[in-house]
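Attaching a single structure in structure tokens format; questions to follow.
Excluded from the complex is one protein chain; the other protein chains are retained at their positions.
This part shows chain A:
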Amino acid sequence: MIRTGFRVAARFGQHRALLRAPSLQPRLSPAPACGSSTDSLVSRFCPEKTDLKDYALPNASWCPDMLSLYQEFLEKTRSDGWIKLPSFKSNRDHIQGLKLPSGLAVTSDKGDWRIFTRCIQVEGQGYEYVIFFHPSEKKSVCLFQPGPYLEGAPGFAHGGSLAAMMDETFSKTAYLAGEGLFTLSLNIRFKNLIPVGSLAVLNVDVEKIEDQKLYMSCTTQSRDQQTVYAKCSGVFLQLKLEEESPQ
């Protein structure tokens, strides 16, 4: 873990990584969000301590493939610079203390918001997923298991649910890699159907960042990579969040 810490610190050259001995993955020390570097975005996104429930953790509905691939990636968070992203019930929980720029922020009297991909909280029925992010290589892997509520053709996940999972993985990748905030476009080619309850692996890469836009690609495959489910390219708009004024 010490080796990883120095590797990370050397790459960014900005923040010292403080190491917590018993944790499962290397943690970066909390940094003020004045910079827009990936590691400051990551450290703010992944709070050290929180009472919030993390939905991106194994539960009884996860199929054996998903569990074992999860363990493989957990190993990579200890040695290869990967980070497991937490997944809270609402996106607002991920950006506490930050808000949309004043032209866009909307006030609402409603209290109960959920991020779309966590809208169904019954285990195994909707989107079961976890995203691993690699800060220096700017890429992500999402392990996705669609539940019966996402069924389209009998026994298979419908196209819209995969589109949503791709959009969500793009969204987190874009945010951490370069403050990407809004989807500009999605271009999806569906190849094969994903059986409900099985594992689909989404590999997302940031191809380039240019003109305030992040260009990403995604390939969704079976675990053994023998079946390609879909390929997609996505473009996100960069937009800096503002600090909420102290109250």
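Note that in this section contacts are C-beta pairs under 8 Å (C-beta built on N, C-alpha and C of every residue); 3 or more make two chains touch, one makes a residue touch a chain; residues count from 1.
Basically, contacts and distances are computed from a predicted model.
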The chain not rendered here carries, per UniProt and among "Signal recognition particle receptor subunit alpha", "Thioredoxin-like protein", "Acyl-coenzyme A thioesterase THEM4" or "Mediator of RNA polymerase II transcription subunit 17", the name "Acyl-coenzyme A thioesterase THEM4"
From the list A:Ala56, A:Ile115 or A:Met216, pick the residue that touches the absent chain.
A:Ile115
Hidden partner sits against chain A at residues 90-92, 95, 99-100, 104-108, 110, 112-117, 119-120, 122, 125-126, 148-156, 158-161, 163-168, 171, 181-190, 192-193
